[in-house]
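Before we start, here is the structure in question, set down as structure tokens.
With one protein chain withheld, the remaining protein chains of the complex are depicted in position.
What follows is chain A.
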Amino acid sequence: MSHAQPVPDAHGHYGRFGGRFAPEALIAALDEVEAEWDKAKDDPAFRAEFDELLKGYAGRPSLLTEAHNLSEHAGGARILLKREDLNHTGSHKINNVLGQALLAKRMGKTRVIAETGAGQHGVATATACALMGLDCVIYMGEEDTQRQALNVARMQMLGAEVVPVTIGSRTLKDAINETFRDWVANVDHTHYLFGTAAGPHPFPKLVRDLHFTVGAEAREQVLELTGKLPDAVTACVGGGSNAIAIFAAFIPDESVALYGFEAGGEGADTGRTAASITAGSHGVFHGARTFVLQDEYGQTLPSHSISAGLDYPAVGPEHAHLADTGRATYEPVTDAEAMDAFRLLCRTEGIIPAIESAHALAGALRLGKRLGPGAVILVNLSGRGDKDVNTAAAYFGLIDSEGQA
């Protein structure tokens, strides 16, 4: 945490992006979160408690696994997997929720609210709240509650209340809108545990800082394994939390190329996509200036991806800035490419990845062919695929769309 980058500026701007486009009623709460995090991150007692939770509860540090069998499919490049899929609750999300739940308690809040798309962030939040004795309400688009009924049950088992959102497009973006509405009304005792590195300042910075350990661990692990820094670091990008998690520690290493792979959906130029940097334009969305999928009047366009966790029409402002400055490169990966990589990892390495992470993997295979034999590519395997078995089985024709074999 002490290695956090100097950007953003005091008002949360990353170059031309970021900032705070939020109702005045929330400014005091955002200021409080910012001030409390500034204190907590330098407080040895807080850090010790957080580090202990990461180690003793989440299972950190996560492993670095070399995917030897995958190399021949990647132009001979060495593929190193950062195994965030092995964390408790099955993804990198646990880092952020543990940190923010601790912060909520420190601020004296007794209730935590959060949005979720596929349910990963909701399950992680419900987990942290169960552990720390906080009331928990999760907003989830009605469509997603039907598609992800198992995760709804999971959150309920953990003691959370799940509220289906029936307004707008009834997906992740509408769940975020609804969570903000709850927050405005209940901000005196409620913390909004934002799930990705987006939203109004200080959320993009807070979420990045809480995930910083992912890239920091991986950097040490790659150095130890190969004796040098990787040639490239890759991650999938929806809102961008797992990507900034693994990028952040490498940003000062100029020799290391950073690649974010967006959800291309059916193709970034088809209109059925979630690739907001590739196919979107500058705009203000969910509290920050960033890249947004929008029409000529600034109305948000529906996004599409086979991966619910990447199905979001915008991206965190730091990624917009990294794209703008050229420090990181963002490319789309289609549903089909991601699912090919998904199957390949299952068959060659015995690892079922989250469909989100399969986008990073597909990108790494593409990149390996470009960089050639011997290149070292670090992939953030941000989550495991248990939650995606239904989607994948239907995609590969193992079951019908009703879930029957």
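Here is the rule we go by: a residue touches a chain if its C-beta (ideal position, glycine included) is under 8 Å from a C-beta of that chain, and two chains touch if they have at least 3 such contacts; residues count from 1.
Heads up, the rule we're going with is that contacts and distances are computed from a predicted model.
Undergrad: Just by its UniProt name, which of "histidine kinase", "Transporter", "Tryptophan synthase alpha chain" or "Branched-chain amino acid transport system permease protein" is the chain not shown in this complex?
TA: The record names the chain that does not appear here as "Tryptophan synthase alpha chain".
Undergrad: Using the definition of touch stated at the top, determine which of A:Val184, A:Ala336 or A:Ile399 touches the missing chain.
TA: Hidden-chain contact among the options goes to A:Val184.
Undergrad: Using the touch definition up top, pick the residue from A:Val112, A:Val137, A:Val292 or A:Ala392 that touches the left-out chain.
TA: A:Val292
Undergrad: Who touches the missing chain here, A:Ala22, A:Leu80 or A:Ile306?
TA: With A:Ala22, A:Leu80 or A:Ile306 as choices, the missing chain is touched by A:Ala22.
Undergrad: Hey, which chain A residues sit against the chain that's not shown?
TA: Touching the chain left out of view, chain A contributes residues 11, 19-29, 167-168, 173-174, 177, 180-181, 184-188, 283-287, 292, 294, 296-300.
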